[in-house]
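The block underneath contains the structure these notes are about, expressed in structure tokens.
Here the complex is missing one protein chain, while the rest keep their positions.
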Amino acid sequence: MMSKLTVQERTGAMMISALVGLSGLLMAAAGHNDAMGAHGWIVMAFAAVMFFIVAGKLDMPEPAEDRAASYYDDPTRVGIVIALVWAVVGMFMGVWVAAQLAWPDLRFDAAWSSFGRLRPVHTSGVIFGFGGNALIATSFHIMQRTSRARMPNQVLPWFVLMGYNLFCIVAASGYVMGVTQSKEYAEPEWYADLWLVVVWVAYFVLYIRTLARRNEPHIYVANWYYLAFILVVAVLHIVNNLAVPASFMGAKSYSAFAGVQDAMTQWWYGHNAVAFFLTSGFLGMLYYFLPKRAERPIYSYRLSILSFWGIVFFYIWAGSHHLHYTALPHWVQTLGMTFSVMLLVPSWASAGNALMTLNGAWHKVRDDATLRFMMVAAVFYGLSTFEGSFMAIRPVNGLSHYTDWTVGHVHAGAMGWVALISFGSIYALAPVLWRRETMYSWKAVEWHFWLALAGTVIYVFAMWNSGITQGLMWRTYTESGTLSYSFVDTLVAMHPYYVARAFGGLLFLIGAAIGFWNVIMTIRHVPRRVPELDYPTSSEALEPAVPAAE
Amino acid sequence: MAVRKRDPLTGHETTGHEWDGITELNTRVPRSIWFFVFVTHLWALILWFLLPTWPLITTYTKGILGIDQRDEVQESIVVANAARADWTDRVDALPVADILGDGELMARVTNTAHQLFGDNCAGCHGTAATGGPGFPSLADDDWLWGGDPDTMMETLRVGVNAGHPDTRVSQMLAFGRDGILGREEIRTVVDYVRSLSGAAIPAERAAAGAEIYAANCASCHGEDGRGSTELGAPNLTDDIWIYGGDAASLFTTVHDGRQGWMPTWEGRLTETERKILTVYLQDIQRKATQ
Partner (left out) sequence: MMRLIRILLRPFSKFFEFHARTHYRAERHSMALTIGIIIAAGVGGFVEIAPLFTIDETVEADPHMRVYTPLEQAGRDIYIREGCYACHSQMIRTLRDEVERYGPYSLAVESKYDHPMLWGSKRTGPDLARLGDKYSDDWQVRHLVNPRDLVPESVMPQYAFLLDRRLETDSLPGRLAALRAVGVPYTDEMIASASADAAGQANPLTSAADGVTERYGDATAVRTFDGRPDRVTEMDALVAYLQILGKLTDLPAQIQPVAEE
């Protein structure tokens, strides 16, 4: 891998590592009385590993000067493997916390292993670790292919990928040490937040510069979505994480906002983390891998336009549906509810666009588990957005809020949509990326598919049941007009569902582990095959006139 | 100019672009989409007129229905209270004994008390009201303050050692920690106390204990050790213990003192709710001691 970097680039990478290591040293020194100090050591260790990996290969010969003739795929490869590692880790954490809710003593007698500290390790592990790495890796692949251009720089993608993973490691290790801002999906403390801003700006620069080099007059749909993902997540991240550190010698900070304004900002962020991280980015993935795998044209370019701008515009308004009936003023709730329902149309338009694209390829869906992953993902995407819009209606939310119904909805989206589309894409990508004939075992892909589907269905049904049961029990009245159940009664009723959920999660985890193994075996044991056409070419298509609707 | 192809399968025209082998059809947006756009927008528009919705810098549009969530919940509670009034009025008006005798009313009381007790009391007194270490059982007929309904109502209203201005106050002194009695003296009186509920101890030790007891404890727990409901001092002659009746627990009790803390429920529960709980406890006690 290092042989593709010029000596200059190698020294550049070493200097960046040294700088990062230096900031780690500063953190370790300043925060020696605090968890920040531990983070300083982690940063230093990470930087040292990077530094020595490069240093060990510093005296390799310069690469041949024909780089522009090929795509730069090394960061994509590493990113995919890292994504799979995070998948296994994050989902293991999910199974563990799920088991803790069924059997609360299934933990170590140590502070770090309590539900409250491990739950964010799971959520960040799967969303940012698994999802984020899958997004970054696939975006590197897609932006080059659909631009017919190599990335403009070879250090920047590494910086983005490794810098992002440093953020993830600091985040996850922070939670077990109790370092958290308590803002869901934005838990990392101020220094991690600042670091992510740096990484994210680099990501944007890399993306936009690759687009600028494209040999293609138009920008493909997938890139619109990745661009929206990068841009809006940046805005959300910066605003929601505004905070004043209690001291520059420690991790603790206090959010700039308080109370109702903080709640609205948090859920403007939280909901749109769903929209622009878990939806927009993965739609980018879908828009590339699904037509590619099905070998069918996108059903409708116009529908793509409609759903893209609909999603970008409407999603932002919907965050207040997380705050129905709370101390947030009623008017904001009405906005959140109505926009959430209007949002359903563009959401279904994109799910429909994907499924209609499969017209003419349904036999492939039947035979090819990889494509089936993508198809089922699109179905779950449609299902969870429908459910979301339904849950955003105030009286429905009155029942669902605070219960497992939300958790069921989350996992219909997260497992059914986000994870399945990622796995499908990875199976489609791996042979191309590593120049292999095929996946190591198609049977294993098939197994993974069924385990994942069964796991998701068990999980989601268990949570629908427990959520609706609990929501109803909380508000069940006796015929005397008084509450029927105490809180503990409802807790007892949850137990069987929590057991079922842990089981469903376990199936899903086994599937993910099989996937990881399969990719590794593909890299190690499948014979190479160089594809005919996987290098930048100039565009064949010339500029057509503005296409009128037929 | 671009070559616009037709997709042989659907007959739709492509946009003429191609990215890494991916092409797009230029299919028009299905009319059903416009239909749903129309329906959802219309629905939203109507709600915007009816409900508070749009911010206007220092105020917001109130909506023609004039609805606000706070008025709504307040109103629903008033309505609910009115709907329950038929029987809650009777609970308020009737003496506890009469309620206990009224099967229909008792059914309502028991139904209601399940949640009230479960969410407020069970944490300390246990789901079955049988208490636990540090928390007295409410299902026997051993009472610190008295088991009659009025006393119980008062205990619930003001609590014990709680924040209420009229709170009941009770304190088992820390005889050892505060240096009133030496260790050996405490061990002796503890043995004596155990003998009150039937433990066999040597006679001379009992005599020594009785002496210490008379000098230090009798003022609260009575000459005979039967306690005082005036002071909330427990009966030491039965075998019912709040903090445990083994020698070690008793030693701790006498050495470090005790001060049970029972919350006041005046701010949290209405008078009716407290009465319902009182009736419920009377009923439990009646059943348990029958």
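Just so it is clear, A and B label the chains in written order, and each chain counts residues from 1 on its own.
The rule we apply is simple: a contact is a pair of C-beta atoms (placed from the backbone, for glycine too) under 8 Å apart; a residue touches a chain by one contact, two chains touch by 3 or more.
If you're wondering where the values come from, they're calculated on a predicted model, not measured in any experiment.
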From A:183, A:292 or A:448, residue that would touch the chain that is not displayed: A:183
Residue among A:100, A:154, A:422 or A:518 that touches the chain left out of view: A:100
Residue of A:2, A:208 or A:468 touching the missing chain in the full complex: A:208
Interface with the unshown chain - residue positions in subunit A: 100-102, 104, 107, 109-111, 114-117, 119-120, 175, 178-184, 208, 211-212, 217-219, 224, 227-228, 231-232, 235, 239, 243-247, 250, 252-266, 268, 272, 276, 302, 305-306, 309, 312-320, 322-329, 332, 335-336, 339, 398, 401-403, 406-407, 474-475, 477, 482-483, 487-488, 491-492, 546-547, 549
Where the unshown chain meets subunit B, residue by residue: 29, 31, 34-35, 37-38, 55-60, 69-70, 72-74, 76-78, 80-81, 84-85, 88, 115, 119-120, 122-124, 132, 134, 162-163, 261-263, 267-268, 270-273
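As a working rule, only the chains that are shown with their structure count from here on.
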Chain centre separation in whole Å, for subunit B relative to subunit A (CA means): 41
Sites on subunit B touched by subunit A in the complex: 1-4, 7, 9-10, 12-30, 33, 36-37, 40-41, 43-44, 47-48, 51-55, 60-61, 63, 67-69, 80, 83-84, 87, 108, 111-112, 114-119, 122, 127
Residues of subunit A that touch subunit B when the two form their complex: 145-146, 148, 216-218, 220-221, 288, 291-292, 295-304, 306, 325, 329-335, 337-339, 341-342, 344-345, 348-349, 359-360, 478-489, 540-545, 547, 549-550
